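Up next is subunit A:
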Amino acid sequence: MNNPLIWPVAVPLLSALLALLWPRRSTWIGLLGSALSLAAVVLVSRQVIESGAIELALGGWSPGLGIALRADGLSVLMLLMSTLVSMAVAVYASVYFSRSERRSEFWVLWLLLITALHALFLSGDLFNLYVTLELLGLSAVVLACLGGSRESLQAALNYLVLGLLASMAFLIGVALIYAGYGTLDMAALAAAIESGPTAWVALSLMTGGLLIKSALFPLHFWLPPAHSNAPAPVSAVLSALVVKAAVYLILRLWLALFDEVVTQTAALVLGLLGGVAVLWGSWVALQAERLKLMAAYSTVAQVGYLFLFLPLLAALPEGTTRDVALGALVLLALTHGFAKSAFFLAAGVIMQRAGHDRIAELGGTARALPVTAFTLALAGVALIGLPPSGSFLAKWQLLSSVFITGQWIWLPVIAVGTLLAGAYTFRLLGYAFAPGEGVGPSLSVGREEIPAVLLALAATLLLGFWASVVWELVPISAYAGGGG
Partner candidate 1 sequence: MMAMSVWLPVGILLSSLIPGVLIFFQPEERHRLRTWLNLLGALIKLLLVGMLIWGVFHEQVFETRWTMAPGLEFVLHADALSVLFVSLSTLLWLVTTIYAIGYLEQTPHRSRFFGFFSLCVTATVGLALAGNLFTFVVFYELLTLATYPLIAHKGSPEALRGARIYLRYTLFGGLLLMIGAVWLHTLTGGVEFVEGGILQTANLDQSTLRWIFLLLIVGLGVKAALVPLHGWLPQAMVAPAPVSALLHAVAVVKAGAFGIVRVIYDVYGVEFAAELGVLTLLGAVAAITIIYGSLKALSQDHLKKRLAYSTVSQVSYIVLGTAIVGPLATIGGLVHLVHQGVMKITLFFAAGNYAEALGIHRVSEMDGVGRRMPGTTLAFTIGALGMIGIPPVAGFISKWYLGLGAVEAGAAAWVLPVLIASSLLNAAYFLPILYRAWFKSQSAPWPADKTAGCVRELPDALLWPPLTTAAMALLIGLLAAAPYSPLEWAELIAGREYRQ
Partner candidate 2 sequence: MNALILMLSPLIPLLMACFAYRLQSRWWLFAAALPALYLGLMGEQGSTITLPWLMLGMHLSLDATAQQFLLFGAMIWMLASLYIPGRDLLPGAMGYRKQSFLLAMAGNLMLIIAADMLTFYVGFALMGLSAYGLIWGPSQRARKAARVYLVFTLIGELALFSALLLLLVNSQSLLFAELHSESIPQSAMALLLLGFGIKVALPGLHLWLPGAYTLAPIFGVALLSGPMMKAGLLGWLRFLPFGEPLDPLWGNLLLLLGVAGVVLGMLVGMFQRDPRSVLAYSSISKMGLFSALIGFALNHPGMVAGLLPVIVLLALHHLMVKPMLFMGLDLWQKGTAAYWLLPALTLLSLSLMGFPLTGGGAVKNLISDALNENLAWLLFLGGIAGALLMSRFLWLLWTSKQSAEYHRLTLSAWLMVLPLAVWAPFAWDGMSVKASALLPLLSAAVLLLVGQFLRRRFDLLQQPMLSVGNSMSWRMPLLAGERVKAESDWQLVKRLRQRYCQGFARWQVMGLRDSAVWWLMLMLLLALALRN
């Protein structure tokens, strides 16, 4: 097998089956599966970096009939993020669920989720996207109810229903595309789609569905309860990866497939929604009384930032400046992925130690759990967009695009959003570093604290200093239509 493209999907899927068959060893299978899929992703990445976008037609059927897997720069970046984050979260989860009776269920679903994510990022076919989207949604819902509390079940149910609705919308868009162009292969579609009623109805339906999944304001309402009530490792993956999958799809659709269809006004509408999301999400996060709720609203805000890029990308001429902006978008998404998962894991550590996550009662955290407090601080730095995190670079480029395109309205949004992010982060840190007994006695560094701090370091240092990889990878595109 000289084409490694199948492995990132196959490895977690096989591990999931294995974990199902052999529940007593599920933890080890889960960890091993995560590690192996990391290896597979690294393999794919190396090949993409060396020889450009690669493609695999499953079962030997040519694209259009069979299922095509494609990897280009964007997918590789997303894969890398998802596999690194899931690896770290898996290590954390192995401690978190070590004494839980739901351990084996968790690992099976977890590996399924990874499978779905990887398949989604690699899929080169619209219908497959739908399937992976559903798979992702379903496994995420089940994971989200693992906490077992009433609130988490209720939230998961809401999440499920809305997710189904979103998938339906997506699917009907797929149907329209097939009606219009007779193919679902994305590479073929990228070349074929032209502006017209079919295209724009299809695009708006698919986007509408994906907007729900990516929780863009005002469709974000399902996210905070779902994310904040799930078990910590699940929240981490939900916020960091699952939401990103929807954003990834929107990017693919808007930039590669429907680039002819997209209008400046449409992009502006999404941008405006993103702007409101930034402000609203940050504002509510500032008011939040619970740590995980704050993190969830912060996700709403961060997703808003990603959408701010759309009108800018639409206005920028194709070429280097646009690729730079696109890279910044991806970098922001990646940084957020790492930082938010670190944040949720740290919140989980605190919750397990203190039995609650009420922000006002977190005094003494810094003394009892210095590493976790440090993680929160680092993740906070990345959320605000301070150097040396990747989001700082991304914000720099975002502002730069604002100046280049002259779309000044985003300037106050970014400014206020940043200040609000600073406010909620440092509000939290202020409580965490204050003296108090909220968290219990001081203990040595636990195994569960390590993954979080590594994730946070990745968000701040790795993505800060080695971010140029992102810009190298982003222009490698499998689709002729655009820069994505």
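Selection rule: all candidates are chains of the complex that A comes from, given by their letters.
To be clear about the criterion, a contact is a pair of C-beta atoms (placed from the backbone, for glycine too) under 8 Å apart; a residue touches a chain by one contact, two chains touch by 3 or more; residues count from 1.
Computed from a predicted model, the values in this text were never measured in an experiment.
Asker: Scan 1 or 2 and return whichever one touches subunit A in the complex.
Answerer: So the chain touching subunit A in this assembly is 1.
Asker: What part of subunit A is in contact with candidate 1 in the complex they form?
Answerer: Touching candidate 1 from subunit A are residues 320, 323-324, 327-328, 331, 366-367, 370, 374, 381, 384, 386-388, 392-393, 395-397, 399-400, 403-404, 411, 415, 418-419, 422, 426, 430, 433-435, 464-465, 467-468, 471.
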